[in-house]
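Up next is chain A:
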Amino acid sequence: MSFLQDYVYYIGAFGLVLIGLFIILSRRNLIKVIIGLSILDTGINLFLISVGYISKGTAPIFSKPGLVAEDMVDPVPQALVLTSIVIGVAVLALALALAMRLHKLHGTLDLRKIGELKW
Partner candidate 1 sequence: MVSPVLLIVIPLGLAFCVPLIGMVSKRFARFVPVVACLFNLVVSVQLLPAVLSKPIVVDLGGFGAPFSINLFVGPVGILFSLLIALAGFVVSLYALAYIDKGPTTRYHTLYLLLLVGATGVVLTGDVFNLFVFFEILCISSYVLVAYRGDKDGVESAVKYLIQGALGSALLLTGIGLLYGLFGTLNMAHIAVQAGSADPIPLFVAMALIVVGLGVEAAIFPLNAWLPDAHSSAPSSISAILSGIAIEVGLYAVVRMVFTVFGASSMLSFLMFLGVLTLLVGELCAFAQSNIKRMLAYSSIGQIGLIIFAIAIATSGSITGGFFQLVSHTLSKALLFLAAGYMIYRSGSMDISSLEGMGKRMPLTAFAFAVGAFSLVGLPPFAGFPSKLLIIRGALADGGALLALLVGLVLLGTVIEGAYFFRVIQTVFFKKGDGETARCEAPAIALVSMFVLVALIIVIGVYPSLIIGVLNSAASELLVRADYIGRVLG
Partner candidate 2 sequence: MRILWLVLSPLIALAVGLFFLGLSRRVMARIHWRYGPPLYQPLIEIFRYFTQKGSSHGVLFGLGIVLSLAGSIVVILFLPFGGICSMSGSGGMLVVLYMMLLAPLGIALSGGEAANPNASIGISRKLMLALGYELPFLLIVLAIMTHYDTISLVDIVSAQRETASAFASFPLVLSGIAYLLILPAMLGMRPFEVVHAPQEISSGPIAEYSGPYLGLVTIQHALTTFIGISLFVNLVWGGAGNPFVFFLKMLVVLAFGLFVNAAFPRLRVEQAVRYLWRWPTLIAFVGLILVVTLGR
Partner candidate 3 sequence: MDRNQLTKWFKAPTKMAHKYSLHAVYFCTGCGVIEIPPTITARWDAERFGVIPAATPRHANLFLITGYVSVKTLRAVIRTYEQMPEPKFTVGFGSCPINGGMYWDSYNTINQLDKYIPIDGWIAGCMPRPEAIFVAVTHLWTLIDKDMADGYKRYRKHYAQYRANQEQVLGELEWPPLFQSEREG
């Protein structure tokens, strides 16, 4: 049980990553692929958070008495995730914008049919 407790976030993150990858690799619809990317990103963000997370940990505020360093959650991953979320959103927005454009130009979002550039 403690295994699950210790690793649940990792398992979740891993699961999300796998789901994301699976979607990217298997779906043909661009929107779905973008969703897959987003899920992948989420999974990675979760992974990053869980790297620094301590179960029942506290905020890393040294000025508050009673909080010991060993129980503190590492703040760095959270800062990283913040950045990564921003980046992820930017990519997502861009991807969606491009998807719209693509649909306008190609009339489809099926990636298999959008293969004029090859070889």
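On the choice of candidates, all candidates are chains of the complex that A comes from, given by their letters.
One rule holds in what follows: a contact is a pair of C-beta atoms (placed from the backbone, for glycine too) under 8 Å apart; a residue touches a chain by one contact, two chains touch by 3 or more; residues count from 1.
These figures come from a predicted structure and were not determined experimentally.
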Please name the candidate from 1, 2 or 3 that touches chain A in this complex. 1
Partner candidate 1, residues of chain A touching it in the complex: 17, 20, 24, 30, 33, 37, 40-41, 44, 47-48, 51-52, 74, 76-77, 80, 83-84, 87, 90-91, 94-95, 98-99, 101-102, 105-106, 114, 116-117, 119
